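A single protein chain has been omitted from the complex, and every remaining protein chain is retained in its original position.
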Amino acid sequence: MKIRILVTGGTFDKEYDELSGALFFKDTHVQEMLRLGRARLDLAVETVMMIDSLEMDDERRAAIVARCRDAAERGIVGTHGTDTMVDTARVLAAAELQDKTIVLTGAMVPYAFGSSDGLFNLGSALSFVQVLPPGVYVAMNGRHFPWDRVRKNRETGVFELLER
Amino acid sequence: MKIRILVTGGTFDKEYDELSGALFFKDTHVQEMLRLGRARLDLAVETVMMIDSLEMDDERRAAIVARCRDAAERGIVGTHGTDTMVDTARVLAAAELQDKTIVLTGAMVPYAFGSSDGLFNLGSALSFVQVLPPGVYVAMNGRHFPWDRVRKNRETGVFELLER
Amino acid sequence: MKIRILVTGGTFDKEYDELSGALFFKDTHVQEMLRLGRARLDLAVETVMMIDSLEMDDERRAAIVARCRDAAERGIVGTHGTDTMVDTARVLAAAELQDKTIVLTGAMVPYAFGSSDGLFNLGSALSFVQVLPPGVYVAMNGRHFPWDRVRKNRETGVFELLER
Partner (left out) sequence: MKIRILVTGGTFDKEYDELSGALFFKDTHVQEMLRLGRARLDLAVETVMMIDSLEMDDERRAAIVARCRDAAERGIVGTHGTDTMVDTARVLAAAELQDKTIVLTGAMVPYAFGSSDGLFNLGSALSFVQVLPPGVYVAMNGRHFPWDRVRKNRETGVFELLER
């Protein structure tokens, strides 16, 4: 199965600017993470944007939808900031990309920090995308959630299943 | 879904003994890795043994089979050295534990090293075990393989799908 | 020789708050760094404050001077943000603590990041303090500078020797 990784930034890819002392985005770490994970998948990695998910807006979400629609791959993993990941999942679901399995994932701590959950989440999302039926999902905390049954608990930082 | 992690050692859990300069086993790093991955799964972690997989033998495999059979959980992830992982998968398959999904995983580089694939593989195995149908699998390199269609290429360190 | 480490915060000790996505201060990492470095020195570690060095002001500098004056140890290492480290060194020199060797050090990247210079700088500062004559120094980039012959180059992040 061919998989496309669409990079959008988020905590995943934040770095520390040692001159300003601020966090910023440069290049994605996804390629390095795939090397570390010794991933042997048929993968294409594409950087769509590099933003904090608080800056995510309708126009940018439309760009992500367009990239998912145009992608030749049936499996798509999107890296995304956690704060608005569920909102983007909803927009992707509304786009009705019938035959695609789309899994959004992210990180609570930047990969560039030693203590990041990014590598765990990337391994998790790449696995779920290979076996879940078409649809839009969020993969965090080792779990997968259908797009319409998940929320991020802002107080704990944990993604929770919504009861129907 | 409840999941049991059965720890058997392997490269995953090797540490560096700073007095002797040799690699050795102490405690498993699985709990620490789950914390890092912020895993929010219904998990039980059990150390069955702590050995290099070159020491794996019939008796030890029987112990692993017994632990899988006795486990209340339907999903089981086993950490295992990569050299003989496929052999243990075969023994588990022969045990015909009908309703269980068993996923073996490991690492090419110890978790205690900065450059380990362990966290990626653990995230991957824990994801596959939740969605794959009952059976015995190997999860490495971001992929999953049925127990009878995989081999480790000793020259490249990569797990490969066997054509039927 | 007894040495006192006075912790004041700075980039050294910044951490990533995974709920807010901002950098903040919690506890110092100095004790953990000393363990990692297997330091076997006669050391006392004291947290004087936990601030970004941009918040350093006269009152806080007076507190640091007071702690240096009151300390029983002849050797003092102060951790400090790099932006105003030279200013604090000047205030310490003006205090004329005749018989003490005081070495300020810091980091360009937080210790909690994998890529920090903190451990290198701490090893360096603790070494210089044992062998330099009484006076006030800055130890960065593997070098030591008398307090009145150093400036931080804001564009490169490098500490430079001023020609007299």
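Letters A, B and C name the chains as they come in the text, with residue numbers starting at 1 for each one.
FYI, a contact is a pair of C-beta atoms (placed from the backbone, for glycine too) under 8 Å apart; a residue touches a chain by one contact, two chains touch by 3 or more.
This one's a predicted model, so the numbers in the text were calculated from it and none came from an experiment.
Undergrad: Can you pull out the displayed chains that the omitted chain is in contact with?
TA: If we consider the entire complex, the absent chain touches B, C.
Undergrad: Of the listed residues C:Leu23, C:Leu41, C:Ala63 or C:Ala93, which contacts the missing chain in the full complex?
TA: C:Leu41
Undergrad: Please output the residues of chain B touching the missing chain, sorted low to high.
TA: Contact residues on chain B toward the absent chain are 11, 14, 16, 18-19, 21, 23, 52, 83, 108-110, 112-115, 154-155, 157.
Undergrad: Mind listing the chain C residues that contact the chain we can't see here?
TA: These residues touch the chain not displayed: 33-34, 36-41, 108, 114-117, 119-128, 130-132, 139-144, 157-159.
In this section, only the chains that are shown with their structure count from here on.
Undergrad: State, to the nearest whole Å, the distance from the C-alpha centre of chain B to the C-alpha centre of chain C.
TA: Taking the average C-alpha coordinate of chain B and of chain C, the gap between them is 45 Å.
Undergrad: What's the distance between the Cα centroids of chain A and chain C, rounded to whole Å?
TA: 39
Undergrad: If you average the CA atoms of chain A and of chain B, how many Å lie between those two points?
TA: The mean C-alpha positions of chain A and chain B differ by 26 Å.
Undergrad: If a residue has to touch 2 or more other chains to count, which residues of chain C qualify?
TA: Expected reply: 114.
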